[in-house]
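Every protein chain but one is kept in place in this view of the complex.
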Amino acid sequence: MIKICKVTKTYPNGTTALRDVNIHIKKGEFVFFVGASGAGKSTLAKLLLREELPTKGEILVNGVDIVKLKRRQLPFYRRGIGVVFQDFRLLPEKTVYENVAFAMRVVEEPRREILRQVPAVLHLVGLSHKSRMKPSQLSGGEQQRVALARAIVNNPPLLLADEPTGNLDPDTAWEIVRLLVEINRRGTTVIMGTHAREIVDTMKKRVVALEGGRVVRDDQRGAYGCEEAKAPFVLPEVGEPSGL
Amino acid sequence: MIKICKVTKTYPNGTTALRDVNIHIKKGEFVFFVGASGAGKSTLAKLLLREELPTKGEILVNGVDIVKLKRRQLPFYRRGIGVVFQDFRLLPEKTVYENVAFAMRVVEEPRREILRQVPAVLHLVGLSHKSRMKPSQLSGGEQQRVALARAIVNNPPLLLADEPTGNLDPDTAWEIVRLLVEINRRGTTVIMGTHAREIVDTMKKRVVALEGGRVVRDDQRGAYGCEEAKAPFVLPEVGEPSGL
Amino acid sequence: MRISTWEFYIREALLSLRRNGLMSLASVSTVALTFLILGLFVLLVFNLDHVAGTLESQVEVAAYLDPDLEDGAHLEIAKLIKEIPGVKESVFVSQGEALDRLRVQFGDRQDLLDSVEDMNPLRHSFEVKAKRPEDVKVIAAEIARLEGVADVKYRQELVERLFNLTRSIRIAGLAVVVLLILATIFLISNTIRLTVFARRKEIGIMKLVGATDWFIRWPFILEGIMLGFLGTLVSIQILNRFYYWFADSVYSSLPFVPVVSPADTLRQLTLFLFGLGLLVGAFGSLVSLRRFLRV
Partner (left out) sequence: MRISTWEFYIREALLSLRRNGLMSLASVSTVALTFLILGLFVLLVFNLDHVAGTLESQVEVAAYLDPDLEDGAHLEIAKLIKEIPGVKESVFVSQGEALDRLRVQFGDRQDLLDSVEDMNPLRHSFEVKAKRPEDVKVIAAEIARLEGVADVKYRQELVERLFNLTRSIRIAGLAVVVLLILATIFLISNTIRLTVFARRKEIGIMKLVGATDWFIRWPFILEGIMLGFLGTLVSIQILNRFYYWFADSVYSSLPFVPVVSPADTLRQLTLFLFGLGLLVGAFGSLVSLRRFLRV
């Protein structure tokens, strides 16, 4: 379904976020992207959504080179992708309900469908009781779940979720992952960038690890780190000299 | 240092985020606030910063009732608090350097101090090489670290960190926690809202757990969950019926 | 396109008007204020033009008749003059009337005329008014060719001055109005651009969620039209009240000053301002959006 071939992305300010990246993702896969802060996970999502253009290389989605998409075709391409942005990107002036409904209005779903689907999705992410509120009236985790609801409401064939559990407590996070797994089972390809070691290790799904913009690992049933079990963190000694 | 007495916070739209909360925090403590999404952690931080006023109850900081602070006094009170906001709140038009320097300009530090301190703090959070960039040119985790740098640059006596590791990979997250521990050792009171179970469990610091706006637990050397070790998550069965 | 989509556009536009209270207010009041100034100047120019027209229509050609013409022959001549194209009206002035007028002109130096009283040297004449000052020359020539007319006079210099004056008034008035229209358009679209600018992030988000450019544009366009409509409404109301009051007070206190009658003028002005308001609103939104749709 997705073929990322020799993609390099250098931002106008000179930062190279991705270097010579090759990734093939088949329809129906569930892929984790992991990597340190600044490794290039969000950049990859932005390229797939064609929010940014690659500096070099090709990106084929369903056989179409999305770099060559015309401005006119862009909205229609994007409608096939549900996205949870790392910074949510909710419409600040719309209520939770309207934010989710917006994704359906864009594709001109009949009103009947909207009235049926939006409350159902909000119920799934546990926000039925907040549907009349504005994003600014929600907690961080609630906003994140609204973003997820908007991403899945149209049942898109591809779901890009950039740290969809970053602002969630472990229990809620697991519920969300459960939801993603469920959606994936129904045929949606799910790409999830994440830092949640526990989730990645438990799920035993494909893991692509990025480091400084390069793919350094691509395991079919992988874990967050290289070693299966990492040594636990040790607190610094009292009085240890520090750089501050 | 901080006495939160019978505080209730009901937002204008009717949501009650905190109910009859009583917490005392001594100078130099390191306190985790944990709780599900929407439990009231950020609301508590907003109250302490006097971004919001409590509906009922008193908040004493260093013996001063901050509810009764005059508009004129507010900036001076806030200068004693370093804050990492859950949504970062960086100034979008300023560079990383300027964002951090801003906190020092506000208190009219001499230029010499600014030139010395800002690069040092940026080095601490590992962003020396990004100091000339705007927030929009940073990854999520990088933005979060800028927010932290700004919070600590003035060595405030109180540090409020609302999920300061939510967008960070485990390694970077631990480095940040290490930094917070170091700052705490030098006498700064640290209050950290977090969902990072691993960190809370490892640190063995005071943990205040919120649930639906109430304090449900307050342990001196606590863990994230109630039970010391929680049963690992089990994936849903294939084909299990779901609500979608 | 579904009807429910159009409903959505309209609802969005209305909601946005209310939500962005400050910005809407700024736009509406900018439209209202600039249109008020524009409208006042259009009315001023209309009136100056009207005054100029009144002046123009008072340019006269004096046609002196043969002194030995039979009594009553002037009736025939009057008919011929009326048939000349461009003639607005002609008035017969008899010898006696001419002398009376001279007397009035002389004021307290009547003694000067006492000597000529008995042997009145003045002749019968026609005073002919042209419709437009540029026709005067031709008309004078036509009249001169008529039988029984001895001499034709008109004040060449005065006619030309008047012609120049009215033309300058018209050109200057038109120039000012055109400049004001351009300034108005500029100020209004400046304001709209700022309101769109304040919402550029939202526009970007919509595009990333799969909205087409037109899906994003329509609510903005409708909002722009509504802003233009509301602003025009306010200015038209004020202009109407003011102009009726103004025309009334001029009619009653300075009846000799010609004022353009309100009803017609205001109807035209209303149509013009509404057209301009809606267009500027719609196009202002459209143009302002362009930059932010490139996502």
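Read from first to last, the chains carry the letters A, B and C; within each, the first residue is number 1.
What we mean here is this: a contact is a pair of C-beta atoms (placed from the backbone, for glycine too) under 8 Å apart; a residue touches a chain by one contact, two chains touch by 3 or more.
Since we're looking at a predicted model, the values are computed, not measured.
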item	value
Partner chains on view for the chain not depicted	B, C
Absent-chain contact - pick from B:Ile25, B:Ala103 or B:Val121	B:Ala103
Contact with the hidden chain (one of B:Lys3, B:Arg19 or B:Arg89)	B:Arg89
Candidates B:Leu49, B:Ile66, B:Val96 or B:Ala161 - the one touching the absent chain	B:Leu49
Residue, one of B:Arg19, B:Arg78, B:Arg178 or B:Arg214, that touches the chain absent here	B:Arg78
In chain C, positions touching the absent partner	22-23, 26, 29-30, 33-34, 36-37, 108-109, 111-113, 115-116, 121, 153, 180, 183, 186-187, 190-191, 193-195, 197-198
Absent chain, residues of chain B that touch it	49, 51, 71, 74-76, 78-79, 81, 83, 85, 89-93, 102-103, 105-108, 110-111, 150
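As a convention for this text, only the chains that are shown with their structure count from here on.
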item	value
Each chain counted as touching chain A and chain B at once	none
Innermost chain by mean C-alpha position	A
Remotest chain, chain A as reference, centres from CA atoms	C
Chain pair whose interface holds the most contacting C-beta pairs	A-B
Separation of mean Cα positions, chain C and chain B [Å, integer]	68
Residues within chain B bordering two or more other chains	none
Residues of chain C touching at least two other chains	none
